[in-house]
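A protein chain is absent from this complex, but the other protein chains hold their places.
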Amino acid sequence: MEGVLLGTQFQNLSFKAILTPQSLLVLDFRGFGLERWLVLELAPQLASQSHSLPFEFTALEAILQHKVNTLHAQLNDVEPILLDTLESLVDPKILSVDRSKLHILLQNSKSLSELETDIKVFKDTLLKILDEEEIIEELCLTKWTDPRVFEESSLGIDHAEEMELLLENYYMQAEELANKTRELKGLIDDSESVVFINLDSHRNVMMRLNLQLAMGSFSLSLFGLIGVAFGMNLESSFEEDPRVFWLVTGFMFLGSGLIWRRLLSFLGRHLMPSVPPLIPQVWKRNMKASDIRSGIR
Amino acid sequence: MEGVLLGTQFQNLSFKAILTPQSLLVLDFRGFGLERWLVLELAPQLASQSHSLPFEFTALEAILQHKVNTLHAQLNDVEPILLDTLESLVDPKILSVDRSKLHILLQNSKSLSELETDIKVFKDTLLKILDEEEIIEELCLTKWTDPRVFEESSLGIDHAEEMELLLENYYMQAEELANKTRELKGLIDDSESVVFINLDSHRNVMMRLNLQLAMGSFSLSLFGLIGVAFGMNLESSFEEDPRVFWLVTGFMFLGSGLIWRRLLSFLGRHLMPSVPPLIPQVWKRNMKASDIRSGIR
Amino acid sequence: MEGVLLGTQFQNLSFKAILTPQSLLVLDFRGFGLERWLVLELAPQLASQSHSLPFEFTALEAILQHKVNTLHAQLNDVEPILLDTLESLVDPKILSVDRSKLHILLQNSKSLSELETDIKVFKDTLLKILDEEEIIEELCLTKWTDPRVFEESSLGIDHAEEMELLLENYYMQAEELANKTRELKGLIDDSESVVFINLDSHRNVMMRLNLQLAMGSFSLSLFGLIGVAFGMNLESSFEEDPRVFWLVTGFMFLGSGLIWRRLLSFLGRHLMPSVPPLIPQVWKRNMKASDIRSGIR
Amino acid sequence: MEGVLLGTQFQNLSFKAILTPQSLLVLDFRGFGLERWLVLELAPQLASQSHSLPFEFTALEAILQHKVNTLHAQLNDVEPILLDTLESLVDPKILSVDRSKLHILLQNSKSLSELETDIKVFKDTLLKILDEEEIIEELCLTKWTDPRVFEESSLGIDHAEEMELLLENYYMQAEELANKTRELKGLIDDSESVVFINLDSHRNVMMRLNLQLAMGSFSLSLFGLIGVAFGMNLESSFEEDPRVFWLVTGFMFLGSGLIWRRLLSFLGRHLMPSVPPLIPQVWKRNMKASDIRSGIR
Partner (left out) sequence: MEGVLLGTQFQNLSFKAILTPQSLLVLDFRGFGLERWLVLELAPQLASQSHSLPFEFTALEAILQHKVNTLHAQLNDVEPILLDTLESLVDPKILSVDRSKLHILLQNSKSLSELETDIKVFKDTLLKILDEEEIIEELCLTKWTDPRVFEESSLGIDHAEEMELLLENYYMQAEELANKTRELKGLIDDSESVVFINLDSHRNVMMRLNLQLAMGSFSLSLFGLIGVAFGMNLESSFEEDPRVFWLVTGFMFLGSGLIWRRLLSFLGRHLMPSVPPLIPQVWKRNMKASDIRSGIR
């Protein structure tokens, strides 16, 4: 009775196991979540021998399914937190970013890249087995040890091919997880760009307001200087004329108002580019260009 | 009568189907858009047996065409919105970015990466089939089940080769979609850079204006201090001279004006680099360098 | 007399053609630039049968050459504009970026990625043909239809090998274009970084000037408060002493000057890091580290 | 007696060695750490011939183990420093970044990419050997020089296969190191983004405070102008009315307070986007879209 040692092929399983046509010997397991799984889930699953397929298929499927489930569970842990955090980060109402959110983002981003590595290792393992016919044949223990089983097989299905389909199925599931992870990573990047644009945009708005106020303050300082001048204890010969007070006061207020208005309108013109009609044609001009180009293809 | 199960090879179809030389059994479909397509489009298409090719070709072509059409429709949904949004984001007139546009960008960017994954999975599926001669042969049901059909074929065309051309055609269409998607992604990245440069540029312009105003305010404060000094209820011995008022007032206004002008010209010189003649030679110097280099190749 | 349909192998040609050992049937062409090329250039080129090689070589070479020329022309359109635009964008004298330049950059960047896709598709097409011996053999029509031609060939050169060299030559030209495009893309990225550093740098310079002015204004406000205090219509008992005016005025101006100087020197110290001697050793320390490391290799 | 020259296959070992079935001749070693290893560790390890495997396996394993240990030690040097530095850089409490930390980051980031190259070269070397059956056979010196050893082997294990497993084991260890390095690089990138968001966020908070103060100062200037006006040595006809002093003073303070409050509330409204109810649906809307999309797959 021969068997194969799993754990050389599947290097990111958390245990080693010897798989024989009749039994699965789990040798060396680490991590506290596993014990429960081994006793409560794996054992009954293998015991219920209702499958028409040999034992090694059932055992291998149970192990691979458990691995994929674990990866899926990890992704499901990370994904909603990430989406929530990104959702609140890209919120355009916020002026400054909540830093505890940033820490959650960083943490989950780290978890995500660890998960990505895990999935990559799992995929590479499966791919390596799928690439070598020989290893697949080796995994089909029943056929290997007892050739009659295969011949007697009423369905006429090749065990090796069956094993390949089994492994391919899990490969495709891992691929799907990898795609999901990559999409999440892309979403994080895009969201970060949006956060930066948002923050920059807020800053520009505040800076314009600041500039408008600075213009106002400047106007007031400029015309306030007239008031300061008349406040000097020096003889200006206007002291006794009662109309001059109102004249100068009015000039001060009106003058600063007018100067401010001019400065604001100057600001408005200054921030506007000088060649607006030429610019909106970007894509349209390219449209034509691509027409021409597609004609050359 | 044998058949193949589609859905193991084409894993991102939304249904499973058994394809036999005479019929297509759609087994397990999800999504509400499909029912309409199955009844209204697929059925008549398969019924109109005007093709000289066997049934399985017609069926497979209909399914692949539908998949490519769906992907194309999704891209056509996303592309114009993205182009419009980017167009309005890179508009140089804007000082701050409209955040609802950013949300639309983020949404469509997400849709685009999901679409990218979809196209990638479709391409991978086709590529896997194209890489294995065996699966292509398997898909040519008519030849497989009835070898005489092939021999009688007046055209002398190999069915397997025909199938390969069919699949390759759809692969190339998927590739084109993938290229389009990648170009769009690149355009988003480039536009984001332009948005950042635009915002930074606006900020610099505003900061220079702010600085110029700060210089003005500083000058006014400096010379206003003279006015404040003369406004003190202290004896300066100039109180009675009527010319002093005009002298000091004039000095205040002229002085601040002159100081401001000096500060502005200092700013102009300060922001200008000290070595202008050495710099514009960047590319030209490189031109020579590349001449030398190309000589060494 | 047999022929091959070009356009299945060369999917990004803008026309379909049937190539026979004696003639080239251009079937289905789009785009207005092509007609002129077909009539004025391709026809005479094919007519001048001065080549010792069979007709299909001449025809294929003409078509591939035309495609490469087109790609080259497109690159030559985009490259100088891009270099000029980047040159003016990275100009360190500019404080804010000319936005029309940014639009030109964005447009040409888009054209560049479309060109990149085009080159990639062309390269993939050639690579696919080069990878399959069979297709190359098929393209050698003369040999294929008339085996005696090959045997009589005095040069003893294999037609298929000749065809391979021809295709490889154009592949290498396409590769060179792809390299050029990639370098341009890299240059755009690098220039954008430089633009950002330039803008940030300008901003920091302006902010420091602003801060220095704010320090001056603060000093003037602080000591101006003394003047304001003495300007109050309240009895300070110094009113009659003529020296007090000069004392207080002098104190105000000197005080603000001194405080400003202190603030400026504080700013100078504050922006200087506290541990300068430890830092310039970055690369040198690494040098040693890499010595040790290279010893371990 | 034949031998192989290590150092042609393993190009990033720091020594050359001739491996024969009985001895290991270390030819050409550089670096001071090696001498100690050769004498103190390698020699006893090879002397204790307790292994059932031939000498060349023991020797090769010792060398590969040493290389992997060295790479691991280098990673263990860099990793904790990097994590500590990143930890202190992403600290949300900091307003400005400690630049000595940045230097440590840059140094270790450089070391990390050098380590990455090292691991890559080691992996490539192993992969090249694993890809060519021939080289593996060559490395199995005992079998090669003395075929009887193999035949007599009681275990019936193929030496070449054993060698492959040995090399694969070290390849997998190198792969794990490479994954770890890539994760660290990703963590550095993510942390830098967080640092930028943190700094930008702080800046926005400060700018808002600055803007609020500028609003206050503007209000005070505006209403202070009234005071300045009344401070002028001009006749306003209110001089003798004692209530006017309190009226104007009250108006100045209350007025600036009210104007400030209005400006602040304007700022609050201005920074808030106008369409809040439409935006939080980003992911939810996409959820639906992905439902539809998954139905099409």
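When the chains are written out, they are named A, B, C and D in that same order, and each has its own residue count from 1.
Keep in mind that, in the parts below, a contact is a pair of C-beta atoms (placed from the backbone, for glycine too) under 8 Å apart; a residue touches a chain by one contact, two chains touch by 3 or more.
These figures come from a predicted structure and were not determined experimentally.
Chemist: Out of C:22, C:76 or C:179, which touches the unshown chain?
Modeler: Answer from the full complex: C:179 touches the omitted chain.
Chemist: In the complete assembly, which of A:20, A:45 or A:107 touches the absent chain?
Modeler: From the options A:20, A:45 or A:107, the contact with the absent chain belongs to A:107.
Chemist: Which residue numbers on chain C touch the omitted chain?
Modeler: Within chain C, the residues touching the omitted chain are 90, 92, 165, 172, 175, 179, 182-183, 186-187, 190-191, 193-194, 196-198, 200-205, 207-208, 210-211, 214-215, 217-218, 221-222, 224-225, 228-229, 231-237, 267, 270-273, 276, 279-280, 282-283.
Chemist: Please identify, in ascending order, the residues of chain D that touch the omitted chain?
Modeler: 8, 11, 83, 87, 90-93, 95-97, 99-100, 102-103, 105-106, 109-110, 113-114, 117, 120-121, 124, 192, 195-196, 199-200, 202-203, 205-207, 209-210, 213-214, 216-217, 220-221, 223-224, 227-228, 230-233, 236, 238-242, 244-246, 248-249, 252-253, 256
Throughout what follows, only the chains that are shown with their structure count from here on.
Chemist: Most remote chain relative to chain B, going by C-alpha centroids?
Modeler: In terms of C-alpha centroids, the chain at the greatest distance from chain B is D.
Chemist: Counting in whole Å, what is the centre-to-centre distance of chain B and chain C, each centre being its mean C-alpha position?
Modeler: 16
Chemist: Using the touch rule from the top of the page, what residues of chain D touch 2 or more other chains?
Modeler: Counting only residues that touch two or more other chains, chain D contributes 231, 273, 279, 282.
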